[in-house]
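Here the complex is missing one protein chain, while the rest keep their positions.
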Amino acid sequence: MANSLLCETTRGVFIISPTPFDDGGAVDRESLDSLVDFYLEAGVNGITVLGILGEAQKLSAVERQDVMTQVIRRVAGRAQVVVGASAPGTDNLVSFGRQAMDRGAAGLMIAPVSGLKTDDQIYGYWARVLEQLGPDVPVCYQDFPQSTNVVTSVAVLNRLIDNFGNLVMLKHEECPGLTKITALRQGTENGDHRRVSILVGNGGLYLPQELRRGADGAMTGFGYPEMLVQVCQKFFAGKVEQAEDLFDTYLPVLRHEQQPGFGLAIRKEILRRRGAIRTATLRHPGPMLTACDHRELDSLLARLNVRLGH
Amino acid sequence: MANSLLCETTRGVFIISPTPFDDGGAVDRESLDSLVDFYLEAGVNGITVLGILGEAQKLSAVERQDVMTQVIRRVAGRAQVVVGASAPGTDNLVSFGRQAMDRGAAGLMIAPVSGLKTDDQIYGYWARVLEQLGPDVPVCYQDFPQSTNVVTSVAVLNRLIDNFGNLVMLKHEECPGLTKITALRQGTENGDHRRVSILVGNGGLYLPQELRRGADGAMTGFGYPEMLVQVCQKFFAGKVEQAEDLFDTYLPVLRHEQQPGFGLAIRKEILRRRGAIRTATLRHPGPMLTACDHRELDSLLARLNVRLGH
Amino acid sequence: MANSLLCETTRGVFIISPTPFDDGGAVDRESLDSLVDFYLEAGVNGITVLGILGEAQKLSAVERQDVMTQVIRRVAGRAQVVVGASAPGTDNLVSFGRQAMDRGAAGLMIAPVSGLKTDDQIYGYWARVLEQLGPDVPVCYQDFPQSTNVVTSVAVLNRLIDNFGNLVMLKHEECPGLTKITALRQGTENGDHRRVSILVGNGGLYLPQELRRGADGAMTGFGYPEMLVQVCQKFFAGKVEQAEDLFDTYLPVLRHEQQPGFGLAIRKEILRRRGAIRTATLRHPGPMLTACDHRELDSLLARLNVRLGH
Partner (left out) sequence: MANSLLCETTRGVFIISPTPFDDGGAVDRESLDSLVDFYLEAGVNGITVLGILGEAQKLSAVERQDVMTQVIRRVAGRAQVVVGASAPGTDNLVSFGRQAMDRGAAGLMIAPVSGLKTDDQIYGYWARVLEQLGPDVPVCYQDFPQSTNVVTSVAVLNRLIDNFGNLVMLKHEECPGLTKITALRQGTENGDHRRVSILVGNGGLYLPQELRRGADGAMTGFGYPEMLVQVCQKFFAGKVEQAEDLFDTYLPVLRHEQQPGFGLAIRKEILRRRGAIRTATLRHPGPMLTACDHRELDSLLARLNVRLGH
């Protein structure tokens, strides 16, 4: 599986990985290894590095290279590694993206630059990016207007799907966005458009509904990745209500972790408590948990453990 | 209780009421009465009309007057009625607000105009509004930056609390915002600032955590207002974990209804299915449920009924 | 000319009229008459009332009716009157718009509600509005993304032009937007799309360039409307460079008046100094000139007078 690539039928859970730092703020390479192991044990199908919640924008160019290389090496073919390659300049995006592919990435996750407004502006940007990357580089479109301010219509997505074979996956995060999944799937069922893989984001906040509407899984982060994995597995095994029951058990914590702009601090703390990383700090500027936040989390996790029968 | 006013110790659930329309798009006065009855039976302490989710901005001036008058009359003193009075111009805000008070409102809910950025700009706007309304008009500050783009610091809130006795309540909706509640309560506990009532919004998505941090209840909408009421009652009776258990039971539906910009269509449909209103339509422009949305809601509500043992 | 309507060949200057208030904040009806007279003497082809810079959003429903009625009556057919009818709700937009037409408006100026993002969302909104207004109501599309956050592509405009005969005019204010004028005019020259009138906004900051690209004039405000009128007249008489010379003479003042969010205070003060209105105040919330602002304006206007040879 080492060099397998993302494709239109890719399914399952691609976990968005945070970047662990030590107390001095350096990338904690030991924790990065243990975090990869933690994710693999949870059964994820892939690991996505250098996303927004991986604090990629706060890493230096060298650090980005190092994180990507280390994760790909540690994973050692046991899962696919997707590399975040969004960049303000297209040339840098492409050269970094090609490096990532050369080192063994399964594909690139790219969000459009902010400032694109009309359908034609969005299409034009992507046409250039997809063309310059070339047909051999599989791309996952991060559709996350809450962060980029770029709202992509189904019409634009379908134009891109029709014209660029290397657009193979949508990281679906527009919210509300349930109807968008349905519209994309109908375009395929009608025979009008090629199918692409749809993995959902937003911490999985609507995962059961999204799976029912045709999503192939999730590309998102959560302190309990095993839940995402099992929900998808149960769902694809036809145990739809059981999948949702499991999801609902974790929902109070998931909703807490999904607070915009703050959730990453909670996620890292959960990962720290679970032994996946050694330190929960974010790089500046970023939120920090107070003593009150910690006690609140104690209470929420204790409640989860009761519900899980732990 | 008829003419009682909002005050710093007001507690409980103030339900944000939608405005029901008939198939032709007119305000459905019969449904407005039945909706009030439905809320009173659920045990709410207050009803807030003419908020953003009451589609106030799509009502004519005459309709706003009529809705407010009818609800106050129907409630007939069995709960407090808060009237949304936000307006782009301060003079109109004040004259409408005074009318509302004259007709029996318990207070006004006001969100700042968008475009205010710095602490001094925000303070200056409110100083003018609170002064012009006068000391006898109790005001609930709708702190909802997701809609207004105005982010109000704790420092500004405390300056306003210190200087304007008619600011008696905060409708807390900044998200993430748990720390803000704690900071405000500490200001009171330290003896530095007057206490105000804090009711939370955002559909109650974080209600148990917010109550634990010192909130006095909720001023928000939800298709199952009785849950909000019971969670608050249990919490204030010291049954904290039971309150949260009940909340968690409804959380899958609450999260679904809380989709930004879309949730009101779901909320109205739930209210329709429960017999509270006759028609679920919103005025244009506004979202409309598809057949697929309806089936999804069927499934979510069926799951809720199972969990409730219905 | 009294009841003549806007059409695809409408040309010249439609001045965006502020609403004058007296010191107490009431609409100053006497100043409204003198302002109309001032504009007619300047030679404008039309007057547009109840726009954003007419502080329409800070007027009550009754005041909006009164302002529109008074201006139409005072103009008495000597120019066309366009009425701003933008509203958050489509039903109110339509009923107010029809009233305006009944009272003698030449057409409606409408800006889309904010929140529309994709091409289809924008088209869908307008399709509903234009259909509901009906084929007999000529509409001017206020294309002003700096205020509405709605960016309308040439493709969407052309779809609307093709499908709705009552869309007869574009108030062009996207900035940068020179290319947009050229693209629209090429669509007409190619025979692909109906011609519409294009009047430009932004205080006329790019007026000579816009006329050269095919604009039909300006629909904007400026303390010296006679300049806008003469520039257009000279331009259409073929005296292109003379038109631009005249424009450049006023450009230092025009640029000063065009400061976003502040310029209306300057414009009203210029109008006051010129005797067009009695008081320069805006309604709250709005900017107010300081003593320093006044001295600065003294200096700029003195320089203008020198250049004009006064």
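Chains: A, B and C, in written order; residue numbering restarts at 1 for each.
One rule holds in what follows: a contact is a pair of C-beta atoms (placed from the backbone, for glycine too) under 8 Å apart; a residue touches a chain by one contact, two chains touch by 3 or more.
Please read all numbers here as calculations on a predicted model, not as lab measurements.
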item: Residue touching the undisplayed chain, where the options are B:156, B:169, B:229 or B:297; value: B:156
item: Sites on subunit A contacted by the missing partner chain, in the whole complex; value: 25, 55, 57-62, 88-92, 95, 113, 115, 125, 128, 261, 283-285
item: Missing-chain contacts mapped onto subunit B; value: 117-121, 145, 151-153, 155-156
item: Sites on subunit C contacted by the missing partner chain, in the whole complex; value: 175-176, 178-179, 182, 205-206, 209, 212-213, 241, 244, 248, 251-252, 255-256, 259-263, 287, 290, 292-293, 296, 299-300, 303
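In the analysis below, only the chains that are shown with their structure count from here on.
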item: Inter-centroid spacing, subunit B versus subunit A (mean Cα positions, whole Å); value: 34
item: CA centroid of subunit B to CA centroid of subunit C, Å; value: 38
item: Junction residues of subunit B, two or more chains touched; value: 261
